[in-house]
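Only one protein chain is missing from this complex, and each of the others stays in its spot.
Let's look at chain A:
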Amino acid sequence: MAEGVLSARGLRVEFGLPGGRVARAVDGVDLDVAPGEIVALAGESGCGKTTLARALLGLERPTGGSVSFGGEPLRFSSRALKAYRRRVQLVLQDPTGALNPRHTVYDAVAEGLRIHGIADDEPGRVAEALSRAGLRPPEQFFLAYPHELSGGQRQRVVIAGALVLEPDLLVADEPVASLDASVRGEILSLLLRFKEDAGLGALVITHDLGLAWSIADRIAIMYLGRVVEQGPVEEVLTAPRHPYTRALVSVLPDSPVAEPIVLAGELPDASRIPGGCRFRPRCPAYASGEAAAVRERCEGEDPVLAGPESLRVACHLVHARMVA
């Protein structure tokens, strides 16, 4: 396995619910993120994308499958996790909630250094991280408190806090969802710049396919705990194959899919995953009879991601067409 690749194989995270039911939040996911690439993990709320990110960071213990980094399986001793988190950093969604209102910007950014016992040149490292995150001149922000900053500046402080440990990878959970539209582009540009200048990889979790189009190299579309389609952004978003991806893309303004396909209903509960293909109850191809030839397999068998390495889809209909 190449240096610094974060991988999940057959990853499962289950939660016990009252009444003995089990929610399968992440239900068998294979995913790789390499340094120097930005991977978008997209899906609707409740599809398990945040749980997957937490499991990749060792914040959630998988109930099955494995997470590895640079070929080494993730170990859950606190010492191993601490070393791991120095190399893979999390950027949270809501910068206002992620920052302690009583800590100055300097303290917020230096916290990671202190936790990891990095004492040499603390002010220099903090200044460097702030300036990489676009807060310049950094010294001017040292003594500011979060409430004195705008939303965009707060998110930059959170990003500086992740950068200060010089990680190989960032895992960013909806990094711009709480920001004003005009400010988002600047934050996304930062992620792109880190990738281009420093080879920093990132897994960006988002519900926004436009964001993936703006910055990601590859995209994985998640539905109800599983990745249903995965590949280069250009191909997945301009020529989506899985009926779910097609529907998601079709409802965007000026979509490359001509007719909007508005799915009825909502994402089912993760404790009641339908048998057979999990997307079947909402699948327009199944309902319209387009998938008649593979109907029995849709009803009986959960499709796995298959296809050429670069473009993989979990759909019986797509598989049948690939063979034909």
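The rule is simple: contacts are C-beta pairs under 8 Å (C-beta built on N, C-alpha and C of every residue); 3 or more make two chains touch, one makes a residue touch a chain; residues count from 1.
Note that contacts and distances are computed from a predicted model.
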- Note on the structure: Complex minus one chain; that chain's UniProt name from "Threonine/Serine exporter ThrE domain-containing protein", "ABC transporter ATP-binding protein", "Glutamine amidotransferase type-2 domain-containing protein" or "Peptide/nickel transport system permease protein" is "ABC transporter ATP-binding protein"
- Query: For the full complex, which residue in A:44, A:107 or A:166 touches the chain that was left out?
  - Reply: A:44
- Candidate in contact with the missing chain, chosen from A:185, A:274 or A:307: A:185
- Message: I'm checking contacts with the chain that's been left out. Which of A:56, A:74, A:227 or A:249 qualifies?
- Response: A:249
- Note on the structure: Residue positions on chain A contacting the omitted chain are 44-45, 150-153, 180-189, 192, 207, 209-211, 213-215, 233-234, 237-238, 247-249, 251-256, 260, 262-264, 266-267
